[in-house]
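Have a look at the structure that comes next, please.
With one protein chain withheld, the remaining protein chains of the complex are depicted in position.
Moving on to chain A:
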Amino acid sequence: METRKLFWASNVSKNRHRSQSHWTRSTVSALRVPVFPTLSSIQIDSGNSSTELRMDSEDDMAYEDEYDNQEDDGDDSNPFPPNQSLNKARADENDHIDVDEDDLDDSQNTADASSLACPRICTPDSGDYDVLSTEQVCQYMNDFVKDISNILQLPATTTRLLLSHFNWDKECLMERFYEDEEKLFKDARVIRPTAGDRQGSSSKSECNICYQTLKGSEFKGADCGHRFCSVCWRSYLTSKIMDENVTDKIECPAHNCRILVDDGLVMEMVGTQAAVRRKYQHGITNSFVISHRIMRWCPGVDCLFAIRLRISPDWVCVTCSQCQLVCCFLCGDQWHDPATCLVLKRWKKKCADDSETSNWISANTKECPTCHATIEKDGGCNHVVCKNSACKSEFCWICLGPWQPHGSSWFKCNRYTEDDAKAARDNQEKSRYALQRYLFYFNRYMNHQQSLRLETKLNNSIRIKMEELQQHNMSWIEVQFLKKAVDVLQQCRQTLMFTYVFAFYLQKNNQQDIFEDNQHDLELATETLSGFLERDITGQNVAEIKTKVQDKAAYCELRRNALVKHVHEGYEKDWWEFSL
């Protein structure tokens, strides 16, 4: 025990990230493309476990074969036997890995030194993340489990349950393991495996589920000691996995026993039923990706790949190499710089719910002073008669007082009574202001979103234009400026769109003024560029337009970078205050 402890301690003290360094950075490219299961729709509820895996029946067969092949090679204790070809690819590159390791550690140190609040944009070839197929995820999970099980000297199946309990945070698991092993096992609802066999006694006994008297060898169970016959185990596990969609944490079927059933037993019981086994394996893999903080499924529609981050999971922009979707690793939404995930989430919620509807009502309507019906005045004089047939009260729209005294000489509706009037008008003023402010930002946000959508169309027309121009004495390289300009335009639109989300929650200060100036500059430049690109470009005027477009595109990019940089600097220096 003592030596193990030391080994681990040295590992940690060197570098917290060191323990992740066995990742093979170059494996992805070296792998053959695996036949992966078609999860025809992976519905991902980010950060939540309510994920459902559904599978395509046809492709399942391919997947099943894959698993069957693996099963022959793998040992029985491991329910997810490693793919031999993956291993080979990995072994061949061992030398490279060592070199990479050091690079990796260095880059991580610098990443940690800079502030965390600042977003980081990672390109696919930066080595900051890699994109894994479902099968590679499986493989990675197996390696991960094996690693820890070697350190803790526990069977792989037990280790997986423990890791799952700690959301795959191995540092946390090891810390707790050496701190208080007994409590750890208790909390994780796992029994420390003992040498004793898992079979029942040799004498005949009765199964507590089906009440059949059977031979002792028919009985199986987890380490909690509860024994049931194989038939019951199979039915129980099938019902849990297939009907209740429970795969990650299946409890022992005994009354009041909350001990978790390990993979070994599950595989022993349902391993022969292809559909159940597949669903179980998918469930485990899925929960691994969802709970592991450096992993996330690509949010792209029908994309079956997972993104594994090699840097600490902060506000990071990643691009899925499979479906080209650019997304935020933290929230899984489209890349939303300069607004943070929290700000974007609030904004989306605000746009979706009808808090603004009530603001509109309070800003544009008044209540009948008698029956409190909501009334919108759409014309006529200020002598209002409530249309509610049960009320029919008459009042003055201006002061909301009863109409009757208005005719008499002593009453003056125009006399300002400070207190009542102030309270009522303040309230209305507030809602009116809130509504206007929201609509201001919302309109601009929607405008850019709309333009972004239209510019996808522009993208296509520009591509056609480029082909046309190439037939008019222009070379391929000469027309590339158009594509570049459209790319810049779209980037600027997207940034602008989210600047309004950012600005809506931003509180006023000097830096906010600078931000708004930047926003204004970028917006102006973007619109000009858009105007240039919308213009009809012909063989005659192309030379003149080319310089204009190129200059403007370069300027836009400059302004966009300036704006983004300023916002990031603000995040670092804590300039921004949000009213969320």
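Following the convention adopted for this analysis, a contact is a pair of C-beta atoms (placed from the backbone, for glycine too) under 8 Å apart; a residue touches a chain by one contact, two chains touch by 3 or more; residues count from 1.
The rule is simple: contacts and distances are computed from a predicted model.
Peer 1: Write down which listed name, "ESCRT-II complex subunit VPS25", "Ubiquitin-conjugating enzyme E2 K", "Large ribosomal subunit protein mL46" or "S-adenosyl-L-methionine-dependent methyltransferase", is the UniProt protein name of the chain that is not shown.
Peer 2: Missing chain, UniProt protein name: "Ubiquitin-conjugating enzyme E2 K".
Peer 1: Write down which of A:D125, A:E182 or A:D243 is the residue touching the left-out chain.
Peer 2: Answering carefully, the residue with contact to the hidden chain is A:D243.
Peer 1: Among the options A:K146, A:H226 or A:H406, which residue touches the chain absent from this view?
Peer 2: A:H226
Peer 1: For the chain that's not shown, point to the residue among A:Q153, A:T194 or A:N256 touching it.
Peer 2: A:N256
Peer 1: Can you tell me which of A:I121, A:I191 or A:I209 touches the chain that was removed from the display?
Peer 2: Considering the complete complex, A:I209 is the one touching the chain left out.
Peer 1: Under the stated touch rule, tell me which residues of chain A contact the chain that is not displayed.
Peer 2: Touching the chain left out of view, chain A contributes residues 208-212, 226, 228, 231-232, 235-236, 239-240, 243, 251, 253-257.
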